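For this view, one protein chain was removed and the others were kept in their places.
For clarity, chains are labelled A and B in written order, and residue numbers in each chain start from 1.
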Amino acid sequence: MMKVNFFVTCLCDVVKSNVAKKTVLLLEQLGCEVLFPKEQGCCGQPSLNSGYIESSKPAMKSLIRAFEGNDYPIVTPAGSCAAAVKKYPEYLADEPEWAARAQAVSDRLFELTQFIVNELNIVNVGAKLPGRGVYHPSCSLIRKLGVREEPLKLLGNVEGLELVGIKNQETCCGFGGTFSIKMAEISGEMVKEKAANITAVTPDYLIGADVSCLMNIAGRLSREGKTVKVLHIVDVLMSNVVDDLSQSTITSNDSLTVEVN
Amino acid sequence: MSMKTSDVIFKQRIKDQMQDSFMRKSVANAQERMFTNRQLAADKLGNWDEWRENGKQIREHVLDNLDYYLHQLSENVQKAGGHVFFAETSEQATDYIENIIQEKNAKKVVKSKSMVTEEIGLNAVIQRNNCEVIETDLGEYILQVDDCDPPSHIVVPALHKNREQIRGVFEDKIGYKGSSDPEEMTRFVREHIRHDFIEADIGITGCNFAVAESGSISLVTNEGNARLATSLPKVHIAVMGMERIVPTFEELDIMVSLLCRSAVGLPLTGYVTAITGPRESNDMDGAEEFHLVILDNGRSDILASEFKDILRCIRCAACVNTCPAYRHIGGQSYGSIYSGPIGAVLSPLLGGYDDFQDLPYACSLCQACNDVCPVKIPLSDLLLKHREKMVIKKITPLAERMTVSAFNYLNSSPKLWNVAMKVGGKVAPKVIKDGKLPINVGAVAEWTEARDLPQPDGESFRSWFANRDAADAGKELAAVTGIVNPKPNLYSNTDKVEK
Partner (left out) sequence: MQAKIHNRDSFLGSLASKLGREINTQGVVRPPLPHNPHHDVMADFSQQQLADALLEFTKTNLNSLGVSCTKAELHETLISICTGFRAGKIVVSGDNRLAELDVANCLKLQFDDVYTWDVDQAHAVNIKQAEQAKVGIVFAEQALAESGTMVLHSAASHGRSVSLLPETSVFLVPQSQIVPRITQAAKVLHDKAQAGERLPSCVNFISGPSSTADIELIKVVGVHGPIHAAYVVIADM
């Protein structure tokens, strides 16, 4: 059995913890033993993306330390957090020893779909989800991590799921971390356009592989009273299990998803 | 006009601009068309990434050996009979050009589009000498006629105006009586300013790339105005940023191929013109006198800094045409003649943080610009560097600095973070109701302006995992059978029930 470390990331830890929980269950279902190094903190994006590189260093080192307990791969369901950690070696370049340790951690770090498809060599997890879905390819996946095909391969094998394209599919949803607060006016217009492009094709689901983008788009869809269900890719990949256990959480009021009522 | 184009504060500017629904539609439409054209041209050429890599290497080599190539260029311009003036500051450049105007007693100057002459505020200097200056690029002409409205795009400067607005401007200012048909208006301008080219004493152009081996300057254009401005007046002055140079025509080939495709989606624009010195002794047309003004104006400081990569820029605007922030706020929001990602990086470097400190934040770090840049400038990373620089210079707001400090303190201590996450998991679902907090202030207020807050799932992951570890019986079974039945059950956690 393959052992993997789980990097939960803070939004998945506190806000969308079901995404994290399902990720663990999915990895287990795919034959992994999941370890959770408890010393892990946040990747530091709010601080790093605001330019506070120097004062972020203790937290970066703390995160590196947290994952040095073993040499197993590290898996996370959040592309932007993975991308942030992969920049640590650059941020720590002035301290060669730490840069090397950061590189070692970074080399072991995989975004969830990347790990399933490229490391486990699995493209069909046996999931089933009838309906039409739009996949939002987050900037952090396609542009920062180079993860473009992996989620599509997995979704392509979900029974009953039809993926539909939207206008300007690869355009940023406007989240951008602190950007959504510091430049809320611009961010707001970006997410409005994204929501409009999604709803234009009247999908049943919006699917993504990064919680933060999903939170952003879901927040807008909710504001507009739209009924598109917003799912993390792990929700989709676990949807057969969900069926088995509780009929369907997708339609349940007590949904596991980043759902818009 | 100099580099700074507005005194209104940034947030007000974007608010004003976002009201302009024509501008926004126009920018969105333009972005999509230019993005598509660029992509098609790149695909048609094939091996686009190899081309980009070539472009990057050429530009890097030139920047690393800029003194060598500037020396060689100036030698060859002189050999061809042209004058070269090296200007460290924008004043030195404008003084030199002003001298020529006075010496020739020039009454009329025709200009073709040049960002660098806008950067140094050349038109005002020309005009104070009782000399008329006509911007002859159609887009620049529209803006000049409209009381010097600032440009909103580095390639299509009047992008923010619709045909009806342009017709109105032409009617008020130059006696145009026709319709708002673009072709009719364009022809009108052709007739209206043709005599200016013939009468002008001096033609002023920018320079897309100077070729060091021959002392040539190249101009990449479409309208024919740069050809007129360099062929008819007796004096031609070309102004170039000091980094706009290639070693030989072999590199010019690559750079022009990248520029034309990236800017307008064509293998070549209508005119690519290489001018070498003044006309030869028995030539019938072409300027009798040629001056090349090479401008530093802060560029050498950039070259020596961590922002060096930005000097690779060839002003194609591919980054502008793909930027989602630019899409919504338009070019004039940047308050600089340089807008979009390139403007957000360059303006603070050339004009300082006092005027342009907001621009590096007008970016979601989506990196779409990095992907389209024909010379692979990591624009998004450079914007982040600006943020870093402003943190170091303590330009960022005090409240932000304190919040980030607190966050970093918490995040560097695994124990504190652990508690924070567990408490957060418990508290969040209780306070967020229907996508809102009871009090919407600060960050929450900004967020909720356009969207609801997420509905938290309840118990933090780490609490769940810890409990599950403790009572871990089902895990092995799950692994073997593929049926997941974790304990405690995912679907019956207490927070959920409470909710």
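FYI, contacts are C-beta pairs under 8 Å (C-beta built on N, C-alpha and C of every residue); 3 or more make two chains touch, one makes a residue touch a chain.
Just so we're clear, the structure is a prediction, and the values are computed from it rather than from any experiment.
> What are the shown chains in contact with the chain that isn't displayed?
B
> Tell me which residue among B:Glu213, B:Asp355, B:Glu400 or B:Glu449 touches the hidden chain in the full complex.
Residue touching the chain left out of view: B:Glu213.
> Of B:Thr276, B:Ser339, B:Gln357 or B:Ser463, which residue touches the hidden chain?
That would be B:Thr276, which touches the missing chain.
> Tell me which stretches of subunit B touch the chain missing from the display.
Touch set of subunit B with respect to the missing chain: 26, 29-30, 33-34, 45-47, 50-51, 53-54, 57-58, 61, 65-72, 74-75, 77-88, 92, 96, 136-139, 142, 156-159, 161-163, 166, 182-183, 185-187, 189-190, 193-194, 197-198, 211, 213-214, 216, 222-225, 227-228, 230-232, 242, 247-254, 256-257, 264, 266-280, 282-286, 289, 294, 296, 300-301, 303-304.
The criterion applied here is as follows: only the chains that are shown with their structure count from here on.
> Using CA atom averages as chain centres, what separation in Å is found between subunit A and subunit B?
30
> Tell me, which parts of subunit A touch subunit B in their complex?
The touching residues are 1, 8, 10, 12-22, 24-25, 28-29, 31, 33, 36, 38-42, 44, 46-47, 49-56, 58-59, 61-62, 66, 139, 143-144, 168, 170-172, 174-177, 179-193, 215-216, 218-220, 222-223, 241, 244-246, 249, 254, 256, 258-259.
> Given the complex with subunit A, which residues does subunit B contribute to the contact?
Residues of subunit B touching subunit A: 11, 14-15, 18, 32, 324-325, 328-329, 361-368, 370-371, 384-392, 396, 400-401, 404-405, 407-408, 411-414, 417-418, 421, 424-425, 428, 435, 443, 446-447, 449-462, 464-466, 469, 475, 478-479, 482-484, 486, 490-491, 496, 499.
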